[in-house]
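Every protein chain of the complex appears in place save one, which is left out.
And then chain A:
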Amino acid sequence: MMLRIKRVPTLVSNHQREEEEEKARRNGGGCGRNCLNKCCIQGARLPLYTFKSVNKNVNEKDLIGDEKKEPPVAFLDSLVLGEWEDRMQRGLFRYDVTACETKVIPGEYGFIAQLNEGRHLKKRPTEFRVDKVLQPFDANKFNFTKVGQEEVLFQFGASDDDEANFFPYAPIDVGDSPSVVAINVSPIEYGHVLLIPRILDCLPQRIDRESFLLALHMAAEAGNPYFRLGYNSLGAFATINHLHFQAYYLAVPFPIEKAPTRRITTTDEGVKISELSNYPVRGLVFEGGNTLINLSNAVSDSCICLQDNNIPYNVLISDSGKLIFLFPQCYAEKQALGEVSPELLDTQVNPAVWEISGHMVLKRKQDYEEASEENAWRLLAEVSLSEERFQEVMGLIFEAIACKIDANGNTALGMGEKAEGESGTHPMMVPGKQECLALRSALAS
C-alpha cells in the first residue's frame, strides 16, 4: 500500500509553475527563461565563493590566536546578506518576510511563532508519496535547474589552494559540477536560501558524505550562530526531490538548542553523540570530532543508515556547524494513515526541520494568537518516534557508524544484558568510549 498525503507545496522559485513545466516538456526543454539548464546556461556567470578546504578543526583552538574579539561579520555572511537584500530590492520575493509579525511564545523553551498568511498558496494540493525516503530523480517534476539565474546568488565550493577566495564573475563550469546557493522566494525568515550541491548532476533528495560536508562548511564559513542550515528527507516534508539544504537567519535561540541532552558516547574520532531529553521530539545531537570531516561523516553516515532503512528524518545544523541535530520522524506516515487529529491537521503546520527545532510559521491569525508552548509541544510530540522505536533506530545508527568496541565496553554490555525484568531488548552496540550505556533494568519495585 502506497502512502500519500495531499499538500500545497510551497513555491521556492518564481519559475515553479505547473503550466510552464508542461510547456517546457512540450518544447523539449528550451525555455527562454534564463534558467540553469543546457538551454540557457551557456556563458552564464555567477559569483563564486570557495572555502579553504584544508581539514578544519571544528574547535576554536586555532582561532584563539587571531580572533580574540567578537569576530566581524564574515565574508560569506556579507555575501549572502548582500545578495539577498539585492534580490529583495529587485522584487523577487513573493512578500516581505520582515513585515510578518513574529514572537517568542512565553514558556520554558521559547517556541517561535510567525504569522505568515502569504506563504502558503491557495492552490489545489498535489499528492506526495510519503512512504519512500529514497525516490529516483524525476526530470519532469520541478527541480532547481529550472530556477531563473536571477534567483541564484552564487556558486559555493572548496578552493584549490590554501585559502578562501571570491570571484565576482566566475563562469559556471558545467563540467565541474558546481554547487549553488539560491533564494527561496517564499522565505520563512530573512536570508532564506537553498544550498543545492552539484546542481547540474540532478541528485535526488538524499544525503551523501560529500554533500553534507559542503553544508557543514557553509555553516562554518558563515561563522554566525544565527545562520542555521536544515534538511528534510522525503517523507519528512521535503517537497522537491532534488538534493538541497535550506538556511536562514534568526537572531534568537531555537528551543531545540536549549534542550538538555544526555551523552551516549564519543566515537574514536572524537565525535560526541548525545540524546535529546525533555524535548517533545526524540533525536540525536552530534558535536565535537577531531576534524570537521569526522563530525560530518558521523552525521551523514547516520543519515545514510536512516535512508537505507526507509526512516524519514530531518537534520538541523546550528552553532556555526558545531552542533548538529538529527530527528527521525513519522508524522507524514501518521497523516497518511489518518492517525493525526483534525485539530492538528487544521493548523496546516507540516513539521519539518524548522518546526521541529521550534520555529513555527502559522497561516491563520487565530492559531498565531492562541499559540502556546503547550500547543507546540503537543504538535511536536506527534512527530516523534515512540521511545521503543527510537531505541531501535538508535541501535541501527550505532551499528552503522560503529568502529571498534573495546574489551571494557563488551564487559559492561554483558552486565547490561543480564539485568532482570527485561523484555525484548537488545544491548546497544555503542561505538567508541563507553560513557553511558542504556539498560533496561527493573527499578526498585
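What we mean here is this: a residue touches a chain if its C-beta (ideal position, glycine included) is under 8 Å from a C-beta of that chain, and two chains touch if they have at least 3 such contacts; residues count from 1.
What we mean here is this: contacts and distances are computed from a predicted model.
Its record in UniProt calls the unshown chain "Protein TWIN LOV 1-like", which is the match among "Protein TWIN LOV 1-like", "Transcription factor IBH1", "Signal peptidase complex catalytic subunit SEC11" or "Glucosidase 2 subunit beta".
Only one of the listed residues, A:Y109, A:Y249, A:F327 or A:W354, touches the absent chain: A:Y249.
Considering the whole complex, the residue from A:D77, A:E269 or A:E382 that touches the absent chain is A:D77. Across the entire complex, the residue among A:L36, A:C100 or A:I397 in touch with the chain not shown is A:C100. Residues touching the missing chain, restricted to chain A, are 57, 59-61, 64, 68-73, 75, 77-86, 89, 96, 98-106, 110, 112, 165-168, 189-191, 225-226, 249-253, 257-258, 260-263, 266, 272, 274, 277-278, 287-288, 319, 322-323, 387, 408-409, 412, 415, 419-420, 433-445 (touch as defined at the top).
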